[in-house]
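As you look at this complex, bear in mind that one protein chain is not there, while each of the others sits in place.
Letters are used for the chains, namely A and B, taken in the order the chains are written, and counting of residues starts over at 1 for each.
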Amino acid sequence: MNKLKSWKELPIGGVILEAGSSLEYKTGSWRSQRPIINREKCIGCLFCWIYCPDSAIIRAEDGKVDVNYDYCKGCGICAVECPVHVIIMKEE
Amino acid sequence: MMEQKVIAVSGDEAVAYAAKQCKPDVVAAYPITPQTIIVERFSEYVANGEVDSEFICVESEHSALSACIGASLAGARVFTATSSQGLALMHEMLYIASGLRCPIVMAIVNRALSAPINIHGDHSDIMGSRDSGWIDIFCENSQEAYDFTIQAFKLSEDHDILLPVSVNLDGFILSHSVENIKALSDDYVSKFLPERVPYYTLNAERPITIGALALPDYYFEIKRQQDEAYKKVLSKFKEISKEFSKFSGRKYDVIDIFQIDDAKIALIGMGSTIGTAKYVAKQLRKKGKKVGVIGIKVYRPFPSKEIIKALENLKALAILDRALSPGALSAPLGLDIKALLYEYDFKIPVINFVYGLGGRDISPKEIVTIFNRTEKIAKEKTMPHGYEYIGVREK
Partner (left out) sequence: MSIKSLKELPKEEFFSSGHRMCAGCGPAICVRQTLIAAGRPVIMVSATGCVEVSTTIYPYTSWKIPWIHIAFENAAAVASGIEAALKKLSKDGKAKKYDIIAFAGDGGTFDIGLQALSGAIERGHDFLYICYDNEAYMNTGIQRSGATPHGAETTTSPAGSVIPGKKEYKKRLTDIIIAHDPAYAATASIAYWKDYMNKVIKGLDAKGPAFIHVFAPCPRGWRFPSNQTVSIARLAVETRYFPLYEYENGKYTLSLDIPKPKPLEDFIKPQRRFRHLLDPKNKNILEELKIDVERNWERIKKLCSL
């Protein structure tokens, strides 16, 4: 964690100038289980991507998906919504 | 000094006229007696194309200030007005406006707070909000209401300040009485007050987050930073007044001192009563009494140094309050002055009077009584405790 700033170093009015700075906070440490995607069988439907609350499903170049484990909280929605059941949840 | 024209207007009309000349981008307001004339007059200006403002007829005062905050953050010049219950309704928003450093100018036509319901002038509304972090300016007459409305925009929008400003005028006494005032021309107001240059803007290139949750690890620093801006207000006010005087010939300071130099006793207060007090002081001077009057123009931030300097040769002081602070040692201004005297180790007897609640008139005769009482405590070197009432029927 960075050293906390003094009042002189802060932008006026409690404004946060750096868009998307929450990326510094890796919520992946929250999870107790992780999704494992069977990429071979993935059909690239992107349902897991549109239903992930944390934008933790990455749309890869080949049209399939990968998991961003830095932020995945292990909720398991992707595994439930996958129409071809190629995502399994594994204990951390 | 520039060319000015004399117009006969009520205090509300003077404020509306000044606001028009300042060309606010957005005005969001809700009517409440005795502020109504301000919004009505401004609506006429908009309807007749005399000013190109977006006038939002909001559905409550809380929404009025909410909309003003939104507009101010979007970079607009904003104006609104309210009184009494309206100010009380927008109370939580007052703190948010100052906490988010929004330039906003709000005319407050001071009116008593319920209960009981009363539509006339006293200072209970603004006194209930004096900790909200706004800059609070008090007007003695309609000329000041006009002049301070214009200067308020410049003060509020200054990048060293970025705090909301209230311009306070007494309900009915100033808001509805017609006086002659000298109004600057539109061009000169525009010259004195150019377009607003926002500090932040809302744009996609550098998207900012406003109004974040600050937990105990950051809230204190953000408030500390806000408090620091207050320290610059009085000097900035003086700078702006100096510049304004070049346009208008009228120079203001954070306090208005009248016949103070060789005064032995004085009276200090805010609002229209100062005008009456000056009149009484003049009469008493003719009788050889060395009396003076101090009218506070900028109440928050409190002009400690300037007031102490004005008091330095006095033997006693009367403090006039048009509001109560129930259960406190004194009424609001009484508390401020007593603390000031203690801090500067300046021991003169003071006497705090509460007067004029709910629009109760204060007569020159009553002010003479006040001066007499002050003279008495100066002679006897006694310090009355607490506060007294003047003008209320005790029996």
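Simple rule for what comes next: a residue touches a chain if its C-beta (ideal position, glycine included) is under 8 Å from a C-beta of that chain, and two chains touch if they have at least 3 such contacts.
Quick caveat: nothing in here was measured; it's all calculated off a predicted structure.
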| item | value |
| --- | --- |
| Among shown chains, those touching the left-out chain | A, B |
| Hidden partner chain, touching residue among B:209, B:283 or B:369 | B:209 |
| Option from B:75, B:358 or B:391 whose C-beta touches the chain left out | B:75 |
| Of B:53, B:175, B:226 or B:352, the one touching the omitted chain in the full complex | B:53 |
| Touching residues on chain B - with respect to the absent chain | 25-26, 28, 52-54, 56-60, 62-63, 66-76, 78, 92-93, 96, 100, 195, 201-204, 207-215, 218, 222 |
| Interface residues of chain A (partner: the chain not displayed) | 5, 14, 16, 18-27, 30-31, 44-47, 49-56, 59, 63, 68, 70-71, 73-77, 79-81, 89 |
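Everything below uses one rule, namely that only the chains that are shown with their structure count from here on.
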| item | value |
| --- | --- |
| Mean-CA-position distance for chain B and chain A (Å) | 52 |
| Residue ranges of chain B touching chain A (in the complex, touch as defined) | 99-101, 162, 199-200, 206-212, 214, 217-218, 221-222, 224-226, 228 |
| Of chain A, residues touching chain B in the complex | 4-8, 10, 12-17, 19 |
